[in-house]
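A single protein chain has been omitted; all remaining protein chains appear in their positions.
A, B, C and D are the chain letters, set down in written order, and residue numbers restart from 1 in every chain.
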Amino acid sequence: MEAVINCAAYSKGRRVSNIQINEIGDVLKQSDRFVWIGLHEPDEHLLEQVQQEFGLHDLAIEDAHRAHQRPKLENYVDSLFIVLRTAQINGKEHRIDFGETHFFLGENFIVTVRHGSSLAYTDVRSRCEKVPDLLQKGPGFALYAVMDFIVDQYFPVMHELEMELEAIEDKIFKEKPSRETTEQIYQLKRELLDVRRSVSPLVEICNRLMRFEIKCISEETRTYFRDIYDHVVRISEMIENTRELLSTALEANFSLISISQNDVSRKFAGWAAIIAVPTMVAGFYGMNFRFMPEVEWRYGFYAVILFTMCACFLLYYLFRRSGWL
Amino acid sequence: MEAVINCAAYSKGRRVSNIQINEIGDVLKQSDRFVWIGLHEPDEHLLEQVQQEFGLHDLAIEDAHRAHQRPKLENYVDSLFIVLRTAQINGKEHRIDFGETHFFLGENFIVTVRHGSSLAYTDVRSRCEKVPDLLQKGPGFALYAVMDFIVDQYFPVMHELEMELEAIEDKIFKEKPSRETTEQIYQLKRELLDVRRSVSPLVEICNRLMRFEIKCISEETRTYFRDIYDHVVRISEMIENTRELLSTALEANFSLISISQNDVSRKFAGWAAIIAVPTMVAGFYGMNFRFMPEVEWRYGFYAVILFTMCACFLLYYLFRRSGWL
Amino acid sequence: MEAVINCAAYSKGRRVSNIQINEIGDVLKQSDRFVWIGLHEPDEHLLEQVQQEFGLHDLAIEDAHRAHQRPKLENYVDSLFIVLRTAQINGKEHRIDFGETHFFLGENFIVTVRHGSSLAYTDVRSRCEKVPDLLQKGPGFALYAVMDFIVDQYFPVMHELEMELEAIEDKIFKEKPSRETTEQIYQLKRELLDVRRSVSPLVEICNRLMRFEIKCISEETRTYFRDIYDHVVRISEMIENTRELLSTALEANFSLISISQNDVSRKFAGWAAIIAVPTMVAGFYGMNFRFMPEVEWRYGFYAVILFTMCACFLLYYLFRRSGWL
Amino acid sequence: MEAVINCAAYSKGRRVSNIQINEIGDVLKQSDRFVWIGLHEPDEHLLEQVQQEFGLHDLAIEDAHRAHQRPKLENYVDSLFIVLRTAQINGKEHRIDFGETHFFLGENFIVTVRHGSSLAYTDVRSRCEKVPDLLQKGPGFALYAVMDFIVDQYFPVMHELEMELEAIEDKIFKEKPSRETTEQIYQLKRELLDVRRSVSPLVEICNRLMRFEIKCISEETRTYFRDIYDHVVRISEMIENTRELLSTALEANFSLISISQNDVSRKFAGWAAIIAVPTMVAGFYGMNFRFMPEVEWRYGFYAVILFTMCACFLLYYLFRRSGWL
Partner (left out) sequence: MEAVINCAAYSKGRRVSNIQINEIGDVLKQSDRFVWIGLHEPDEHLLEQVQQEFGLHDLAIEDAHRAHQRPKLENYVDSLFIVLRTAQINGKEHRIDFGETHFFLGENFIVTVRHGSSLAYTDVRSRCEKVPDLLQKGPGFALYAVMDFIVDQYFPVMHELEMELEAIEDKIFKEKPSRETTEQIYQLKRELLDVRRSVSPLVEICNRLMRFEIKCISEETRTYFRDIYDHVVRISEMIENTRELLSTALEANFSLISISQNDVSRKFAGWAAIIAVPTMVAGFYGMNFRFMPEVEWRYGFYAVILFTMCACFLLYYLFRRSGWL
């Protein structure tokens, strides 16, 4: 895949032309234009070019090259650097794939840099181009559109995790306790913490985009970030809820393990009692006393066996009725 | 059910006339009037009409169409958009049904939009119409009346959950441990978290209605929202209390499961000891020694059986007295 | 009991006269006087009278009529409405009885309204009358005196709960685990949460009385509320401490249940081993081999029994020494 | 022990003269002097004298007479009242003894009032007198010196508690589970909560001494309280750490109890299996069949016993190797 996915100039919310990286400088001189570039895992050389064209800060470029950042917003003198983490369910392996997207935002440009697993933003861009009256609000609106897209990707992820929790609940309350259930609870906890790590810094980022005086984002665009903020808070609540239920599930699972141990013990004790009867009877008639009348009877042996079996069945019936077996 | 439940114009706190959606514009021009509309799951077309009549923001209308929002208050330039979640006990299934109500509030209008399960607000409206001196304070008072009604619906819900907790307590401390109790604790936790998710954002919403300079709510109406605030805080406290007791109940339940396991083990051990006596005695007299005087006695067999039974009863009595059985 | 417990006018800290509700208006006109009224579960009519005499807010009067409020402080234009919860140990049943007291405070009046179980404030009033130089600071000092009395009632309550905790500790660490201990821990937790619900809002109430500009409380009286604040914080700390110890106690109790289960298992195993010896020996000599020399001996039977008993005692001694039994 | 431990006037950081309580008034008139008094459990009369000499507030004097206060700082018009709790290890009983020290601080005086168990401050005073250039900064420096001394006393206390935790760890991980360990964990938790109750309010007290405009403490002295603040924060961290480790220790202890229960069960099962072999064999040869060739053999009996023993040893060896016994 090429590193430059898309590089276009916009005027009044409409795409004017696709341009080359080195033509950017010229375009920026035209006051009514803004440039929107989409990069995918660019090499150092490309980033340097971009840095020169837009005059970006060293530290931001350094960060944009390395992945594995924490989501953050850095406000430089006349540009903004934002790091977000993307997430999506890996269909085949039922795992969450995390990626990263970095944004450089200026008054008349926006650069998105994708790292690792994440969907392309081509769709978002074409959807934006369909509403030129919104897109003409500037690169701030483009930022909103992509961020909104990224944040919305967390809903199916959380939905998947909630489904996993429900599967675990079914296992806990309907099946007998197993090592696998415990391990699944643990793995789900791990995934939740991963998602939380990606989402929780977004609350503050949105807050700053909504409230503070950030030059590159116009007043009317700011309202839109409230929308993202709401989504982020909802996702955070879903995470917290799932986490709390998971803790309770772990404890409930534990209780049920103990109850099923009680059941095992009780069953064992019951059967031991039933088996003790014939053993005892046999023991008595195995004694070597000279005078044991029953022993002389013709059908004594069968009578004793019959009697013993009846006693066992009676015991079994009694235990059963009292819920002991 | 029709989408427009009610649409009326008020003047000096009295209902002047029922009007059509398209007459609203004319009514709003009269300075002493305000309009109160009640909608139930309106379609897109109706919402668009309403948007045009009152000049509402795109994002708010979009939200009002989708349900499954988080409770929130959005302050637009000259209108307010509020989302609340309603709750009520479903009598038949003993479940909580959640619904949503959205409000648009302007200086001379209020629109309520109900989604999902919730009681109609017709009663609230007629109660308001009985106190024209309060209703003439404007749509802010109407907002207060409906919000108060919604929040008060949470009290029976919490009461139901507290009753469930008490039922669980009885099961834990008075019956023997069962899988059902553990599952009920878990389900109650789930319901509590659902209610909390609906109620906790209300604290901030009320705070903003009480304290901040929100244009559409007059100074004297603001005092009323303190009342709602108090109720919300009380409900939150009830939730927290129930949650904390539930955690303790889960742990107590666990302790009692273990104690009842101890009981099972102890009982088993006791009976095993009692049964060991005849087995041992029988074993001894089953040995093939040539010289075993007792064996020669006429009533030896019965004497031994009698002796064994006595020994067993003595053991039983001793175990009983020491609380072991 | 009558609803009006006490109704008196004060001047320069001294009681001038006992008055009737309908004379209040006249008294209030005299600039150097203030009125202190004590009510007990007043009916609606009486509250209406009081409202008219002092010009109180509708919402406050409504609240004062209903009990079961959360402790709160409402600051109306020229009066203050305070709700406090009172608590006292019910000597006979070892339960905590909760009550409520509401205050209306103006520049020259104070009304106390008692609901449910609580001690009368007659003693507080007479103690105040003994220090006219303090009482002349106005109704703010009377408020302080009654609040101080109410808050101090929580110390014996907390003392009782701490004693209960110590009784539970003794049971946990000195007696063998029982279902009752677990239930007592749970009940104590419940009581603690009830007390906390009554006390925790007091922190903010005292804070507002101490710090904020509340008109009806003079600057020099404000210092006194710091004293109540200290007591409230101390009670809160006692609650938190007891709660934390209780959680640890529940876990410790659980550990000890498990240890005592270990003991049961170990004892059972030990006795089973001891009993296995004679069974095994008897089994061997019960075999039908033709050539078993010992069987022919005259005292073989007794020798074997003696030997078996010795073996059992040896085993018992060894188990005992190793701490297994 | 006398109530007045020390009463001296200082000028330019040097002790000028030892004085009597009733001479204080005269000394205070000299502008370059300050008075430092050390009291130990004074009676009401002495406190009244002190109150008159320095003009202290009623509430503060009342507090100074009663012990069992919460640590606090009260800022009166021209004096400061501080309550601190002291702690020290009681060598013999390995318990923590708590005491209280109260301070009255004015622009030219400091009074320390000791209650209960605590070291005397004579050493602190003489150390201060050795650095007159620091002591001439006024009573604020004396306050710093004594507070620093009090706070530093918590380090050996915390050290002792940390040693106790380590002793508990050793017991948990190296010895077999016992009731005593669980009780010790609980007692350590209790002590930790006691220490925390004494230390945690110090954070805010130091904060106010460092940051706020407190008249009696000169700007340059304020820096010194940052030092105490650091110590308090370190002690708080030690407490929190120990508390968190203690919780984990309680849970780990619990896990190990369960593991050792598993061990007991497994051992029991293993031995039961080994003992089952001879019982079964003996049973078979105890059957009364007419044709059992082995029974006729001359050494059949010994052969069977030998065979059984070999089988038992083999079983034992196999169990041992698989780690089951």
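In this text, a contact is a pair of C-beta atoms (placed from the backbone, for glycine too) under 8 Å apart; a residue touches a chain by one contact, two chains touch by 3 or more.
The structure presented is a predicted model; accordingly, all values stated were derived computationally and were not measured.
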Field: Displayed chains contacted by the hidden chain, counting the whole assembly
entry: A, D
Statement: Among D:Thr112, D:Ser198 or D:Gln261, contact with the omitted chain is made only by D:Gln261
Message: Among A:Leu59, A:Ala167 or A:Leu318, which one touches the chain that has been omitted from the display?
response: A:Leu59
Message: Please identify which residue in A:Asn6, A:Ser218 or A:Gln261 touches the non-displayed chain.
response: A:Gln261
Field: Hidden-chain contact residue, picked from the options D:Pro71, D:Pro201, D:Gly286 or D:Gly300
entry: D:Gly286
Message: For chain A, which positions touch the chain that isn't shown here?
response: 57, 59, 69-70, 72, 74, 76, 177-179, 182-183, 185-186, 189-190, 193, 197, 250-251, 253-254, 257-258, 260-261, 264-265, 267-268, 271-272, 275, 278-279, 282-283, 285-288, 292, 294-301, 304-305
- request: Could you please point out the chain D residues that touch the chain left off the display?
  value: 169, 173, 223-224, 226-227, 230, 233-234, 237, 241, 244-245, 248-249, 251-252, 254-256, 258-259, 261-262, 265-266, 268-269, 272-273, 276, 279-280, 283-284, 286-292
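The working rule: only the chains that are shown with their structure count from here on.
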Statement: Whole-Å distance, C-alpha centre of chain A to that of chain D, is 42
- prompt: Between chain B and chain C, what is the gap in Å from one C-alpha centre to the other?
  reply: 26
Message: Can you compute the centre-to-centre distance for chain B and chain D, using the mean CA position of each chain? Integer Å is fine.
response: 42
- line: Residues of chain A that touch two or more other chains sit at 286
Query: Should the pattern of chain-chain touching be classed as line, ring, star, complete or other?
result: line
Message: Per the touch rule above, enumerate the chain pairs that touch, sorted by label.
response: A-B, B-C, C-D
